[in-house]
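A single protein chain has been omitted; all remaining protein chains appear in their positions.
In this document, chain identifiers A and B correspond to the written order of the chains, with residue numbering beginning at 1 in each.
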Amino acid sequence: MMVRWLLRGALVTAFALHCAAGHAQQAVRPQPLKSGLDFTGPEVRELQHDDFANPGMLWISRGEALWQEAAGPGRKSCAGCHGEAKTGMQGVATRYPRIDEGSARLINLEGRIQQCRESRQQAEPFKYESAELLALTAYVAQQSRGMPMSVAIDWQNRHNFEAGRAMYYRRMGQMNLSCAQCHQDNWGRKLGPETISQGHGVAYPIYRLEWQTMGSLHRRFRSCLSGVRAELMPQGSPEFLDLELYLAWRAGNLPIETPGVRR
Amino acid sequence: MTARIQVPAKAKRGEVIEIRIAIQHPMETGFRFDDGGRAIPKNVVNQLVCRYNGVEIFRAEMGSGIAANPFLDFFTVAEASGELVFDWVDDQGQTGSERAALTVTG
Partner (left out) sequence: MLKNFTRRNFLARLLTVFAWPFTQTRAADAPAESVEVMLLKVTGGARVEAGRVKLELPLLADNGNSVSLKVSIDSPMTPQNYVKSIHLYGPRNPRPNIANFYLGPRAGRAQVSTRVRLGGSQRVLAVAALSDGTFWSASADVVVTLSACYDAT
């Protein structure tokens, strides 16, 4: 009888310790925090740092024009409400994704721009991954270039954070790999000819040489998922938003780099 | 076509100046297929001409071997104040044009 109690106690303690250890192990940032640029060749670094040669700047130019463009029946432009992007949008990208007060749901920068377009400008929202949405998102995010990410996890978005973290550590696809296995456990090591990065999202939207065009973070998620032969969720899906929040937290205080260039 | 050009606003007579141009264009090779399995037709910016006060100072004939969103960086001698005009055309006949003013002193 005594032995049974002792055994039960030991098992419960062991289980509790296991859970605690697992919990503490999972909510970690890579150390030291490194930008994706540290894992590319010098050519990609040079391209990103050259404000003219950076191909992403072509989308920034478009974004700059769209910011001033009147839209919808009220002929409102982004500038009409927000003023000059340089001042009005400074620091904004560092706080996304965040909880949208109206819907109490997680929303990212792309989602916020679409929401503004639809509800405030009463205009047709731009489709995810469209040239216009990429241009505007990149333009807005660029106004926070160099500023550290500052996404806070609180009672409102904790369940999103947990869901994002769970997905990050979940094995997926035919290859049965999780994000963490590459980007948390093996960053800095080689995968074929490439060096695995820590997988942060601070440079997005990016000009990806592989895509030969500008693309969103959610498109990059889809690329990774296809890489492990997992099912792809659509851009803007709740799973990707949760994952984006986890990544935003995981990036710590890394500075925004938009428009980034990656291979 | 969205394009960006970089030309110095001012230069001294006889100075060699650097000119840069970036054009937003997919430079479709003709070797890609869409999701339906159909070949996407070739369409590249095949010619770009830069004229300085009406005189051609640089011409590029390009093919699918030039990367998407073509970028060119070349030089010219600053001779007289005036305008640099860039004109380009793709396989589908779409044209693009940009111009920049240049003030030459001395």
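We take it that contacts are C-beta pairs under 8 Å (C-beta built on N, C-alpha and C of every residue); 3 or more make two chains touch, one makes a residue touch a chain.
As the structure is a computational prediction, the values presented were derived from the model and not from experiment.
Enquirer: Taking the entire complex into account, which one of A:115, A:223 or A:237 touches the absent chain?
Expert: Final answer for the missing-chain contact: A:223.
Enquirer: With respect to the chain omitted from the figure, which of B:57, B:85 or B:104 is a touching residue?
Expert: Among B:57, B:85 or B:104, only B:57 touches the chain that is not shown.
Enquirer: For the full complex, which residue in B:7, B:66 or B:102 touches the chain that was left out?
Expert: B:66
Enquirer: List the chain A residues touching the unshown chain?
Expert: So the residues of chain A touching the missing chain come out as 40-44, 46-47, 55, 191-194, 209-212, 215, 219, 222-224, 226-229, 232, 263.
Enquirer: For chain B, which residues reach the chain that was dropped from this view?
Expert: 16-17, 27, 29, 31, 52, 55-68, 70-77, 79
Everything below uses one rule, namely that only the chains that are shown with their structure count from here on.
Enquirer: Where the CA atoms of chain A average out and where those of chain B average out, how many Å apart are those spots?
Expert: 34
Enquirer: Which residues of chain A touch chain B once you look at their complex with the stated criterion?
Expert: So the residues of chain A touching chain B come out as 52-53, 55, 57-59, 61-62, 207, 212-213.
Enquirer: How about chain B: which of its residues touch chain A in the complex?
Expert: 2-4, 6, 20, 22-24, 26-27, 67-69, 71, 73
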